[in-house]
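Complex shown without one protein chain; remaining protein chains in place.
== chain A ==
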Amino acid sequence: MIEGISIYELLTVTSILFFIGIYGFITRKNLISVLISVELILNAGAVNFVVINKYLYPDVLQGMIFSIFIIAVAAAETALAISIIINLYRKISSVEVRDVETMKY
């Protein structure tokens, strides 16, 4: 745990980060920006796991290992999303959300 910092302050910071990510996810119109917002949301979740592990159960490691898994899944998800975006750009020359309809049917 961090000296002089309570768990409430850390959880406040991660909650703010999470909702900034949701705000970007809804307002952005570009696929890559949506991906950036998803990264923010995933990061806030990972920090929450670590904080609760460190403050409430400091002698086990489950929260930390969960956030390692979150980081691994995020890496896989980003690689796949970017390959899909590049393929879409080749087909329709655009990465705007409203132009994407080739995969709907």
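Just so we're on the same page, a residue touches a chain if its C-beta (ideal position, glycine included) is under 8 Å from a C-beta of that chain, and two chains touch if they have at least 3 such contacts; residues count from 1.
The criterion applied here is as follows: contacts and distances are computed from a predicted model.
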item	value
Undisplayed chain, where the name is taken from the UniProt record, one of "RNA polymerase sigma factor RpoE", "ABC-2 type transport system permease protein", "NADH-quinone oxidoreductase subunit J" or "FAD-binding protein"	"NADH-quinone oxidoreductase subunit J"
Interface with the unshown chain - residue positions in chain A	1-13, 15-24, 26-30, 32-33, 35-37, 39-40, 43, 46-47, 50-51, 54-59, 61-62, 64-65, 67-69, 71-80, 82-87, 89-91, 95-96
